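Only one protein chain is missing from this complex, and each of the others stays in its spot.
And now, chain A:
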Amino acid sequence: MADETQIEEMLEYIWILEENDGKAVSSCIGDKFGEDIANTYITEMVEKQLINLSDREIAFTKAGKKRAEMIIRRHRIAERLLNDVLEMRGEEFERGACQFEHFVNEEIVASICTLLGHPEVCPHGNKIPQGECCLSAKKNLEPVISPLSLIKAGKKVKVVYISTKSHASLDRLTGIGVIPGLELTIHQKFPSMILQYGETQLALDNDIAKNVYVRIIQS
């Protein structure tokens, strides 16, 4: 299905053109992908009723728009995942996101989106199209997972996972009882973060707190 991948790439590009310039012109597609390829696929897309072509200007059909939206969403969610959680940068990051968008299904995207807390913009600052999970999250206030360091004081949270690179601070955290499943309250955030759980009050750095991922259970 090399064709499908190519079509997806093109739909994606058209979306970005529309986003940036307000309209997509077929010559731009030619510049990016090469005249021949562009012409072949534009014809194919028109046949598949994904786009309409009028006077060299390309417009999405309803089905085409929906499909493009999904691809863009996958791409930008992938970017968030690679950037925020896996901390990839540069070439690795770009390539990863591009490959990612072609092989994940909508269900996986939805869970990643939930995990990331339904982000609204990609790392470049472009808007991420909302999926069903985002809409239902707004209605149901579905619990989201985010680093401890980003949560406001006074909230009660549950530790979901801890991702620290340094063994020493991870071991010290577990030694003192901070492990997944622990419910704790954020007592204060300034001048240092203080956590309260059971009869323990624990002061810790933001550097450690941002590696502790939690779910808000009570605000």
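Everything below uses one rule, namely that a residue touches a chain if its C-beta (ideal position, glycine included) is under 8 Å from a C-beta of that chain, and two chains touch if they have at least 3 such contacts; residues count from 1.
By definition in this document, contacts and distances are computed from a predicted model.
Enquirer: Under which of the names "Fe2+ transport system protein B", "biotin carboxylase", "MotA/TolQ/ExbB proton channel family protein" or "Branched-chain amino acid ABC transporter permease" is the non-displayed chain listed in UniProt?
Expert: Matching the unshown chain against "Fe2+ transport system protein B", "biotin carboxylase", "MotA/TolQ/ExbB proton channel family protein" or "Branched-chain amino acid ABC transporter permease" yields "Fe2+ transport system protein B".
Enquirer: Among A:22, A:90, A:125 or A:175, exactly one should touch the missing chain; which is it?
Expert: With A:22, A:90, A:125 or A:175 as choices, the missing chain is touched by A:175.
Enquirer: Tell me which stretches of chain A touch the chain missing from the display.
Expert: Against the left-out chain, chain A lists 162, 166-177, 179-180, 187-192, 194, 198-205, 207-208.
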